[in-house]
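Removed: one protein chain of the complex. Kept in place: all other protein chains.
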Amino acid sequence: MPRFSDRVFRIVVTGGGFTSLVILGLITAFLAYRGFEIFRTFGLHFITNFSWDGGNPDAGVQPSLGIGAMLIGTVVISLVGLFIALPIAVGSALFLTYYSPNWLRKPLTILVDLMAAIPSVVYGLWGFFVLMPHAVYWARLLNRYLGWIPIFNVPMPIFERSPFIAGLVLAVMIIPIITAITREVFAQVPLDRIQAAYALGATRWSMIRAVVLPFGSSGIAGGAMLGLGRAMGETVAVYLVLNLAYKPNFHILFSSGGSIASMIVNKFGEASPFELKGLMAAGLALFVLTLLVNFIANLIVRRTSRTGH
Amino acid sequence: MAQSTSTQILDPSPGRPWQKSPRQFIPDLVVFVLALAVSEVTVSLTGLRGKIALLSLFTLYSMAGSMVIAFRRRGISAMGNALASSFVYLSVALVALPLFSVVITVISRGVHALRINTFTQDMAATQPDAPFNQGGALHAILGTIVLILLATAISVPIGVLTGLYLTEIKGRAEGLVRFLVQAMSGVPSIVAGLFVYAVWIVGGHGGFSGFSGAVALSILMLPTVARTAEEVLRLVPNDLREAGVALGGTQWRTVVMVVLPAARSGLITATVLGIARIAGETAPLLLTIFGTTAKHFNPFSGPMSALPLYVFQLLQSGLNVAIARAWTGSLVLLAMITVLFTFARVVGGKSKS
Partner (left out) sequence: MSNLININRNEGDDVAAEPNEGSLVSSLAAVANRAVRIPANVRNAGADLEARGVHAWFGANHVLSDINLAFSAGTVTALIGPSGCGKSTFLRTLNRMHEFIPTAAMAGEVLLDGVDIYEQGTDVTKIRLKIGMVFQKPNPFPSMTIGENVLSGLKLAQLKHSNKSDLMEECLTRAGLWNEVKDRLSAHGGSLSGGQQQRLCIARALAVSPEVLLMDEPCSALDPGSTLRIEETIRHLAESVIVVIVTHNMQQAARVSDYTGFFLSEDGPGRLIEFAPTREIFSRPKDPRTEAYVTGRFG
């Protein structure tokens, strides 16, 4: 028979443990509640419609709200970011686990962690003033020499604030998280397999290819998904380096893109009450999207750490 | 080797024959110098311009050079190995480059408008384009401090409770709770802000206020605190718990008197890492504290400012002077986060050893 004080303790601690559930539930409930009218009015069109028109009651123009372009844009910039970040992150995780001299390992790990702690607004500032001039030059080069590939094509030679540049900034921001996760998985590779490979005359790279990458593949996939989720939710940095346009654009070098999170910031200031509800609904869509991506990521990462042993 | 007759009795000194001798670095050095020279020539002869073009060419040439050397010395498998090594070193460089670039730019551009009054004045009576010796970020610094204190007060107790649930109670829902904490760490910051806005501000519980900002920040801080707290509580040896219970203590007394004190420095690390996570958040503050130019201490009513928001709002004015102030704000913010981060590392490093 547990004592009374212990029972109180267990109730309090359990209550604390379930706060996350309560908060996640409340977020869903409130955003859905505030955005309910939007879903009722537009239904699925809210997702598929590309335009965002607040309407004009005086002129009798009905509002027409849709986040299609922003949704596509979010996916495009996140994928560009992931595409750039993933090889770099896996490379540095490999360096930290198998190439680095011992004295360098710890400082470098701290630097990567510090990179994750730099505020979004600072990355945005840097991205706009420092990275963009260079990135525009690279974009021109890419466009000149690889323009025959559809995604490197541009309708007009305007390269500033493009999905490519947003993707570059996002890449810098998600490299630390992907590096951290893949590094953890690489560190779990059983030593006896590594030794077996070396004892068979493997070079460092052939050992990594035969032992480390097969073992770590799902960890890499999980880290990549987590990075993707992080990239999709980034707001301020993207807002500063991306030209929002309510039109889907797959020409990543061209100055036109979308991001739900940035759109919320962009529209928030001058939104009518009805548009505000639209923003709530957009927030809910973003929330569900990132939750889904994170869910898959965690499933994958967990599977590795279980089958790894 | 001839000395071996005379030094029979003495042990030889430990050596590491597997490490490269300085002489073996000569070919690598030659490759680097050659690659540099050839890329200089390429830049001067072709349309490629600039430091970055030079760097990329240099990287490309030295990769090719090291592959040729490896192939000539040791064959095809060594060539693949050399290529992979170049790739791995290159990726570390590509991680370090933006990081250093960010830090160096923030410092070099941030000191431009850095004055004593940055820390002593607010912007209430100052236009953004006023000279740098007028106005400052005091209101934003104070706002950030208030927000951090409030968010810490909310999220640390809950985070530690979550950690305790995972390590001390180990209920049936352990997996679920851990999963939820993971899921929460993926909540986009703008969504947290939007949520608080939806509950608090639209709901008519009050307008923009520091407190609503702190609630939004707590949502983002909680998972970091909970996860780190779980890790450090797990490090508390089990015999300490058993000793507490064996002495007739109840579980909660054991936790309060034994487990938590044992994990104290780790819990401080958890708190500081959580603070470092939220100190630079901008997006949720836009929707909750709104921003102001004057000092404002009451977190329960009226707009407040905070450093990241201060930076963001100055940027939006688009004026050169305001942008210089924004860089200074970034410098202060970055310095603050670095200090917090270093502190967490030092305390955390101690607790682990």
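For reference, chains read A and B in written order, and residue numbers begin at 1 within each chain.
As a convention for this text, contacts are C-beta pairs under 8 Å (C-beta built on N, C-alpha and C of every residue); 3 or more make two chains touch, one makes a residue touch a chain.
All of these numbers come straight from a predicted model, not from anything done at the bench.
Just to verify: which one of A:Ala59, A:Met156 or A:Ala199 makes contact with the chain not shown?
A:Ala199
Return the single residue from A:Phe152, A:Phe215 or A:Phe287 that touches the missing chain.
Final answer for the missing-chain contact: A:Phe215.
Since one chain isn't shown, list which residues of chain A touch it in the complete complex.
102, 190, 192-193, 195-203, 206-207, 210-211, 214-215
Spell out, residue by residue, where the missing chain touches chain B.
These residues of chain B touch the chain that is not shown: 1-2, 4-5, 8, 11-18, 21, 23-24, 73-78, 80.
The working rule: only the chains that are shown with their structure count from here on.
Taking each chain's centre as the mean position of its Cα atoms, how many Å separate chain A from chain B?
16
For the complex, give me every residue of chain A touching chain B.
2-3, 5-6, 8-10, 12-21, 23-24, 26-27, 30-31, 33-34, 87-92, 94-95, 99, 108, 110-115, 117-126, 129-131, 134, 137-138, 172, 175, 179, 203-206, 208, 226, 229-230, 232-236, 240, 261, 264-265, 268, 276, 279-280, 283, 286-287, 290-291, 293-295, 298
Provide the residue numbers of chain B that touch chain A in the complex, in ascending order.
Contact set of chain B toward chain A: 50, 52, 77-78, 80-81, 83-85, 87-92, 94-96, 98-99, 101-102, 105-106, 109, 157-158, 160-162, 164-166, 168-169, 171, 173, 176-177, 179-192, 194-195, 198-199, 202, 219, 222-223, 226, 250-253, 255, 276-277, 279-283, 286-287, 308, 311-312, 315, 323, 326-327, 330, 333-334, 337-338, 341, 345.
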